[in-house]
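All protein chains but one are shown at their positions in the complex.
Per-chain residue numbering starts at 1, and chain names A, B and C are given in the order in which the chains are listed.
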Amino acid sequence: MDYQQLVEEVYREVNELNLRGKVADYIPELAKVSGDRFGMALITLKGEVYGIGDYQEPFSIQSISKVFTLTMVFHVFRSKLWSRVNVEPSGNPFNSIAQLEYEKGIPRNPFLNAGALVITDALTSKFDEPVRCIREFIDELAGQHCVRINEEVMRSELRHAERNTAMAYFLKAYQNFDNDIQEVIRTYVSQCSIEMSCEELAKAFSYLANDGYSLFAKREILNESQSRRVNALMLTCGFYDESGEFAFRVGLPGKSGVGGGVAAVLPGKFSIAVWSPELNEKGNSVKAIKALELLTDKLKVSLF
Amino acid sequence: MDYQQLVEEVYREVNELNLRGKVADYIPELAKVSGDRFGMALITLKGEVYGIGDYQEPFSIQSISKVFTLTMVFHVFRSKLWSRVNVEPSGNPFNSIAQLEYEKGIPRNPFLNAGALVITDALTSKFDEPVRCIREFIDELAGQHCVRINEEVMRSELRHAERNTAMAYFLKAYQNFDNDIQEVIRTYVSQCSIEMSCEELAKAFSYLANDGYSLFAKREILNESQSRRVNALMLTCGFYDESGEFAFRVGLPGKSGVGGGVAAVLPGKFSIAVWSPELNEKGNSVKAIKALELLTDKLKVSLF
Amino acid sequence: MDYQQLVEEVYREVNELNLRGKVADYIPELAKVSGDRFGMALITLKGEVYGIGDYQEPFSIQSISKVFTLTMVFHVFRSKLWSRVNVEPSGNPFNSIAQLEYEKGIPRNPFLNAGALVITDALTSKFDEPVRCIREFIDELAGQHCVRINEEVMRSELRHAERNTAMAYFLKAYQNFDNDIQEVIRTYVSQCSIEMSCEELAKAFSYLANDGYSLFAKREILNESQSRRVNALMLTCGFYDESGEFAFRVGLPGKSGVGGGVAAVLPGKFSIAVWSPELNEKGNSVKAIKALELLTDKLKVSLF
Partner (left out) sequence: MDYQQLVEEVYREVNELNLRGKVADYIPELAKVSGDRFGMALITLKGEVYGIGDYQEPFSIQSISKVFTLTMVFHVFRSKLWSRVNVEPSGNPFNSIAQLEYEKGIPRNPFLNAGALVITDALTSKFDEPVRCIREFIDELAGQHCVRINEEVMRSELRHAERNTAMAYFLKAYQNFDNDIQEVIRTYVSQCSIEMSCEELAKAFSYLANDGYSLFAKREILNESQSRRVNALMLTCGFYDESGEFAFRVGLPGKSGVGGGVAAVLPGKFSIAVWSPELNEKGNSVKAIKALELLTDKLKVSLF
């Protein structure tokens, strides 16, 4: 398989389709990014990098960071964590609070905002300097210093954090939140404001294509069973309330962010990251999703 | 891999765990089945059969039939069908009507009762004698005459069909139902009252482990892409509101029924059916799910 | 108080406001009525009639009929009925099925469609010819033969009864429905298709202004306590999910219908009916509600 030719073909075909969406605008800093940006990087389990377009351009990873924080806590807390957050698809928007009320403060899964806040709370209990630890962990996964926190994005998100703060107070009302709320929100907002390129992100996701062993960190990040479970979670819950559609059309475990990035893996083969800022109504990048659909069609691969 | 030894080991270990649940009792006929029944059949892509326990005993397949009717319509209707039923996990119980109201008569997925009714309605539009066609189709998939409709179960389900009938009228109110409601309900109840053994069911599911080609029917049932999409749907929606948990713990596409059966596939390797009537709170067989979890652990296989 | 001058003043002022809404169009027969029709009749406890505009023109009373059927069953069943239907405002649209699911088949109140179906079911258990009984009862209340069932409206409603039929099957699934569903639906649709004029309707509502004693029937229809309870129900639940707004702005117990009619009472003083077919978004007549607001402002009366 000539992966370089493949990503180039996909890149060209997606561009020809001229798909449009809407750049996230809930904070001004994200709205500034040009909707035309588009890049893709595929990394094999031998570490070979195949890239095209803006694949070395950093972008705001946003919710993709939830995979990293889950991994950090998965390792440490094991089964105890799963009494605090469930593993079911939500059927609701990522920032909905209604379901959290019906289910008495146990978030449906760790990729909803409420679930990710529980994860970041657990991480805050474990690590003294959680933001530094997150940065170092992702750097290690990618095998290079690459994590940058965009301070402007972070400050802007902090100014618009009312909904997530409400979520955290609500979790606390159900005794599912241990630490100071403002501190956890700051950590959460920091992790969402991380910028990475497609290449760096695909490297950092590589362990999930490799039963938990990272080529770049040169160590086992998760054991085989844990790694597969993170993938299962990404497949059923990784794309907000479009997860079923993504599984149906693409069939790879992955995670999207409102910055327009998507990171995904084909276990045993490769990890891949795609970025293009224009989003569909569900908050997923239109070009990134189309690119992954074309790529799996051409490769005739899928989990299934 | 010695599959016979494997299924025997799993069978013994599950029995030792002495897991208990509750036999479905919404109709008296299902409640009569002994909770101790337990069988399992695994069938490779070469057609080899490995069975243990009550694997040749027929049981009520119930919702597992939804995979067959979906396959029958998938083939015929292609994309048009997907305007009538969505492909997202529901986050709600399988017989909930509330979500159907919020989403204006478009069921979340074809494995919810509402979605399966839409499928059976579509099938009724296509085939003159839908019940006969369903039977013949499943017989063909299994490569043998095996489908029996339990008339007692069927009559009893018909007498308790108010909720599904409400669902059908509700779909009709949203113009998402074309045929006579009583006729479709009769077909639907018939398909749920089919009895098959684990061996027969595993054979009939074999095409989904084989990119759509059935060893037993000796023809392509679905093309590769269609077959993978049915698997994706089973993985995200096949176990009611426990689908995420099943993906997380087992990691195989599958479908359960309240008769206590589960059919699943490992693409490229095998299909498998397990039966034990005692159910957990979500309506899935406690022993069948445990058996599949142990089996995938021992095999160290999973989609992910 | 010169009531004739009052209704004329209100009539003129409402007309000058030139309020517009939308005639109900879920069945073609209702959509045919001219949006300009507007009439009002006020009837004192001495039986004096004050009318203006189209106050002698029959119109489709629709949901206003629910007050009459509730009265018929209130009398007969007493407290037993209240285990089958609650007396709380719903907070949801009148034809919503979701709440019925959450509350396990007990409708929130007898003026929601689901609740009214339970009432009509109870009435069907009691009376051999329910439709005839309803007609005779209302004729008696109004002291004259006046009830006409519009057959065209009725047949059209029957052809669009899927949603109410779904509701009835759903109630039956929860054992809260005793009779043949099609028969009850026919009775329900018949009562909704009754046509009466403002004058006739105001006469028929007179007992609710008079602690249960009807001037026109010349007998006690409900005892004092029952009559007050029907009024309490109308105040809290009589205007769909605009009941609070109506209590807030008008302050009279009343009931509206999608035919554009509103019947209301000021206990101890008068009953009143207003009709104008154009509805607001909540399904209540824009002119009728405005008329009642102006009238209570001018009279400086209200319950409160």
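One rule holds in what follows: a contact is a pair of C-beta atoms (placed from the backbone, for glycine too) under 8 Å apart; a residue touches a chain by one contact, two chains touch by 3 or more.
Owing to the predicted nature of the structure, the values given are computational and were not obtained by experimental measurement.
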Determine which of the presented chains are touched by the chain that is not presented, and list them. A, C
Considering the complete complex, of A:V10, A:L70, A:I119 or A:M167, the missing chain is touched by A:M167
Listed residues C:S34, C:Q144 or C:S302, member touching the removed chain: C:S302
Touch assignment to the omitted chain, from C:N92, C:S125, C:N179 or C:N280, lands on C:N92
Mind listing the chain A residues that contact the chain we can't see here? 96-98, 101-102, 162-163, 165-170, 172-173
Missing-partner contacts on chain C, residue numbers: 86-92, 99, 108-109, 224-225, 227-229, 231-233, 235-237, 241-245, 247-249, 251, 253, 267, 297, 300, 302-304
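Everything below uses one rule, namely that only the chains that are shown with their structure count from here on.
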Answer with line, ring, star, complete or other to describe the graph linking chains that touch. line
Could you grab the centroid distance between chain B and chain C? Build each centroid from C-alpha atoms only and quote it in angstrom. 48
From the C-alpha centre of chain A to that of chain B, how far is it in Å? 32
